[in-house]
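Note that one protein chain of the assembly has been removed; the remaining protein chains are unaltered in position.
We call the chains A, B and C, going by the order they appear; numbering starts again at 1 in every chain.
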Amino acid sequence: MRDDIPAPRATLSHGPQVLAIPGPSIMPDRVLRAMHRPSPNIYQGELIELTHSLIPDLKRVARTDYNATIYIGNGHASWEACLANTHSRGDLVLIPRTGSFADGWAEVARGLGLRVEMLDFGNRIPMDAAAIGARLREDHAQEIKSVLVVHVDTASSVRSDIAAIRAEIDAAGHPALMQVDCMASLATERYEMDAWGADVTIAGCQKGLMTPAGMCFVFYNDRADRAREGADCVTNYWDWRPRTNPDIYFRYFNGTGPTHHLYGLREALTMLVTEEGMENVWARHATLARAVWAAFEAWEAPGALELNVRDRAARSHAVTAVRLPQRGTDLREWCAGQMGLTLGIGLGMAPHGSPETAGFFRVGHMGHLSGHTMMGTLGGIQAGLGALGIAHGPGGLDAAAKVLAQA
Amino acid sequence: MRDDIPAPRATLSHGPQVLAIPGPSIMPDRVLRAMHRPSPNIYQGELIELTHSLIPDLKRVARTDYNATIYIGNGHASWEACLANTHSRGDLVLIPRTGSFADGWAEVARGLGLRVEMLDFGNRIPMDAAAIGARLREDHAQEIKSVLVVHVDTASSVRSDIAAIRAEIDAAGHPALMQVDCMASLATERYEMDAWGADVTIAGCQKGLMTPAGMCFVFYNDRADRAREGADCVTNYWDWRPRTNPDIYFRYFNGTGPTHHLYGLREALTMLVTEEGMENVWARHATLARAVWAAFEAWEAPGALELNVRDRAARSHAVTAVRLPQRGTDLREWCAGQMGLTLGIGLGMAPHGSPETAGFFRVGHMGHLSGHTMMGTLGGIQAGLGALGIAHGPGGLDAAAKVLAQA
Amino acid sequence: MRDDIPAPRATLSHGPQVLAIPGPSIMPDRVLRAMHRPSPNIYQGELIELTHSLIPDLKRVARTDYNATIYIGNGHASWEACLANTHSRGDLVLIPRTGSFADGWAEVARGLGLRVEMLDFGNRIPMDAAAIGARLREDHAQEIKSVLVVHVDTASSVRSDIAAIRAEIDAAGHPALMQVDCMASLATERYEMDAWGADVTIAGCQKGLMTPAGMCFVFYNDRADRAREGADCVTNYWDWRPRTNPDIYFRYFNGTGPTHHLYGLREALTMLVTEEGMENVWARHATLARAVWAAFEAWEAPGALELNVRDRAARSHAVTAVRLPQRGTDLREWCAGQMGLTLGIGLGMAPHGSPETAGFFRVGHMGHLSGHTMMGTLGGIQAGLGALGIAHGPGGLDAAAKVLAQA
Partner (left out) sequence: MRDDIPAPRATLSHGPQVLAIPGPSIMPDRVLRAMHRPSPNIYQGELIELTHSLIPDLKRVARTDYNATIYIGNGHASWEACLANTHSRGDLVLIPRTGSFADGWAEVARGLGLRVEMLDFGNRIPMDAAAIGARLREDHAQEIKSVLVVHVDTASSVRSDIAAIRAEIDAAGHPALMQVDCMASLATERYEMDAWGADVTIAGCQKGLMTPAGMCFVFYNDRADRAREGADCVTNYWDWRPRTNPDIYFRYFNGTGPTHHLYGLREALTMLVTEEGMENVWARHATLARAVWAAFEAWEAPGALELNVRDRAARSHAVTAVRLPQRGTDLREWCAGQMGLTLGIGLGMAPHGSPETAGFFRVGHMGHLSGHTMMGTLGGIQAGLGALGIAHGPGGLDAAAKVLAQA
């Protein structure tokens, strides 16, 4: 009897394929099941009630008492939607930068005819709120109409302090709107739109909200809506007003709604808001993030393998960017081919390179994932480091398991 | 032994719910099954190849050798997308009108800052190509930059002759683009973008293309793309250039793609283009439409129950608007409650009314439907006419069955 | 502009495929959706509670206060299960016959070592209860241990009067058990196990109970359970006692339960028992059956096309066998190929032929079907009769629609 069967071409990738990229996240079976249904009537019946029910739950997720709108579109669409509603051609916007998603938003702003001023903080540290405040104080003419802030940059995994930036804007006595991109952070970590003073918040559905890509959300308060008055960039499709408390159903979506996505989102919101509770959702992500950090801090070999963000307080709870010179792509490929585990590519870290950067990778830990999912991902990474002969410190998995044990 | 069980509150609606509205259409099980899958990697792997494969098939559906782009969005989004790529603020567009969807497109055009001139043909007859030609001939300054034509108005079910309009534009020697809305007609009846001379064609995914709502398509030729050069309405999200043959995958969708929809669309296109064949798809819709007309022509009682479009040659193969003064809503409600059959509401037929018009209803016969589906719908309608005591001629079902028998 | 596109190879079968065979019936989307889920724990948790909840609902469907058991198996398994629990080798059973399913049950009885006596009533009329009573009165030695009665023969569509047979058994003072096969009738038409005096009732899950094939049910009362005492045919797998109110979960199914089927059955029972109500389920089937009869009675041409059962009171509400000499197979093939409609094959009507009989076909109208479904099926048949040049009377569809209108 043998306990060992030679099979040189065998791989360990046959099993549930696990997506550990920073969005789309793992879709719950329940969400997919809710979407596997015949087309509903779009004029009358349950879809109408279901859509109404989404709005208050979306507000609960973003912690706002103001307005929530749903667009058929992706994250880039929400970048355009919020700017179109609040700006006119030629307006100046200030964009503090902690990673490549600020560049993307800037590109969209320029595409609308806005003038953009970047305030670059690199890729590894959070925004310096005081520096933002200082810039605003210099803006005596109040030319800057909005400060566009990425809460967590999905590429660099840097998180910035939204409330602190608000405080600086207020301290500067500057009227600029603060618009916040919460793509990576909404429903994955604490975000308090009203309490933190955001005027606009945007996000997509395919990360923390666990719904297949294809919808995005714009939350806005009354100040932002006043900016809507004079905004000459706004068009029919982006106009948020008819979408908010519409008189006729089809105005929710300026035309036909994304029927199946709405069923999916309803299920996802029920799971998050009703069943688990947002505080618990955030706590779960926080614990899982600490497990990731604990593993990598044990594995780290400075200059070789290291976490991109050094300061724990500035790290996302939903995505972790890792520096692994020369070997990032190798590791990703090994994990996909041998473990059934897809890690995220490094993105936007090289100054003039392709969007993928071989010396980086990212671990997505957002949405529908458990302690089991997380330990499997870290276990797969450690196996890959070993298989590829990549130097790494001992004890990473033990450290991660310990975090979960103490949760 | 009894063959009859009294149960006054029983209904015959328990069974597969059949949607006979003019979009969303009935989704094939195969399409829904293809969408019931985990999130894919969006940077590498099968999704990339799958997306590439969609483009040539979409072109086969629209009969064009030029360009096809996919947007996350609904039909209204495609209205805005095509105009944004081809126009600048202040441009004049001419919109011949055969139903309320021309009004919708006009509203979008105005929202972009364009000037709109309507040419109204009412709700019951097709566009008069000669009248369009005459208007263009008067436009000596060539102020009109586009003629925006709805091939089939989903509200009135009037179909116009696209090739004839092109011929008139050419005969007038006018450089205006012809942009065609094929929401109701794409993949439901013959449409030949290149042969008929359309510069731009737009459609959504949830009608003939049998995929849950959430994507739209813009097809454009080189002439239209030249208009893109000087268009000042174009923004980052709508710009069709990066979306066409993109250097990097994410530019297909200007950000994250609609992952699950792409799987659904792949399956739908395989069914339509590869398995059934577009000529056969069109033939099926044509036959089913003739069955609908045969039934209604038998049932008709002028002034009471009648088809909105009198001329068979001007009737859509995908939707049929019916005039049923005072009783349209009753009939729809009876069919939904008693037959499991959802008919379409009357739309946009009253001059100043609500979008729903009680004296009308529509039968959708687009997408995934067979002879059985069609006969069930007509049978349900006849039962409803009988149950509600609505006067109607005899022999409608026999006439419809005869059409199918002879197909 | 053309309203007609020639496409000789086109068919009208592209659409939802409709199964009008006498089982498996059309599965509701909700049932399939409920089954599309990960494997559950089979030792603890929700599956256990869910299984408990099925039993009282199954009893409601069969109208019994006694016992319900679930077997993994098909209808044939239930034939064997009920006999194994109530008989010993050499026992004599009396089987009145109204179609080929009585022959099947007889074969199973013989396979268990029982002696079988058939009482043949042909294929077109119900059992003569008096004749059964007469035979029992002759059985002075009370050799006959069970009378095995098929309520509705799925092949012939003949329905017999269960209560009348019970009355004759009682009047004869004979102790034989009455065991009733309700494959075609359970959850499709009125059946009252306790009130009608059945000792055992059996059925499968894939007809009236709208769950994919793979489970069967045995209901038994205390008298039947007393027969279990001395039954030497019973084996571990068939033994109904541990399955009824089991001490440990796995005994419900004598091993691993049919996990996904249980979720499906739960959804189906909720739809039938809780949402629609059994009286209404029966009423719906009764009305739809009358629509079928009305159509065929109009189409009938004696000797050519005719309903197999002449007496309305003896017709099943769930399946209708039709005699169509020489053309049954043609019609079925046309409907499948042209309408997306699958009719049932003729079964067991020829004395010594193959199981399929070309001169017959059957229409299944059981389970999840609405007025729309039924009219589509009848419309498809009429189209087929026309297309194939099969002589038939006029007005069938009008007659059917009238039945539905008056329901």
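Please note the rule applied: a residue touches a chain if its C-beta (ideal position, glycine included) is under 8 Å from a C-beta of that chain, and two chains touch if they have at least 3 such contacts.
Please read these numbers as outputs of a predicted model, since none were measured by experiment.
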**Q.** Candidates A:Ala109, A:Leu307, A:Met339 or A:Val363 - the one touching the absent chain
**A.** A:Met339
Q: Pick out which of C:Tyr191, C:Phe253 or C:Phe360 touches the chain that's been left out of the picture.
A: C:Phe253
Q: Kindly note down the residues of subunit B that lie in touch with the hidden chain.
A: 29, 33, 36-38
Q.
Just checking the interface: what residues of subunit C touch the absent partner chain?
A. 16-17, 19, 21, 23-27, 32-33, 35-44, 72-77, 79-80, 84, 104, 107-108, 110-112, 204, 206, 212-215, 234-237, 239, 248, 250, 253-261, 336, 342, 344-345, 354-356
Q: Using the touch rule from the top, list residues of subunit A that touch the missing partner.
A: 1-7, 9-18, 26, 28-29, 36, 126, 159, 161, 164, 189-190, 271, 276, 279-284, 286-290, 312-315, 317, 338-341, 368-380, 382-387, 394-395, 397-398, 400-402, 404-407
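Operating definition for what follows: only the chains that are shown with their structure count from here on.
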Q: Assign the assembly's chain-to-chain touch graph to one of these shapes: line, ring, star, complete, other.
A: complete
Q: Specify the chain most distant from subunit B by Cα centroid.
A: C
Q.
Using mean CA coordinates as chain centres, what's the gap between subunit A and subunit C in Å?
A. 54
**Q.** Inter-centroid spacing, subunit B versus subunit A (mean Cα positions, whole Å)
**A.** 35
Q: Let me have the rounded angstrom distance from the C-alpha centre of subunit B over to the C-alpha centre of subunit C, please.
A: 43
Q | In subunit C, residues with contacts to at least two other chains | A | 29, 36
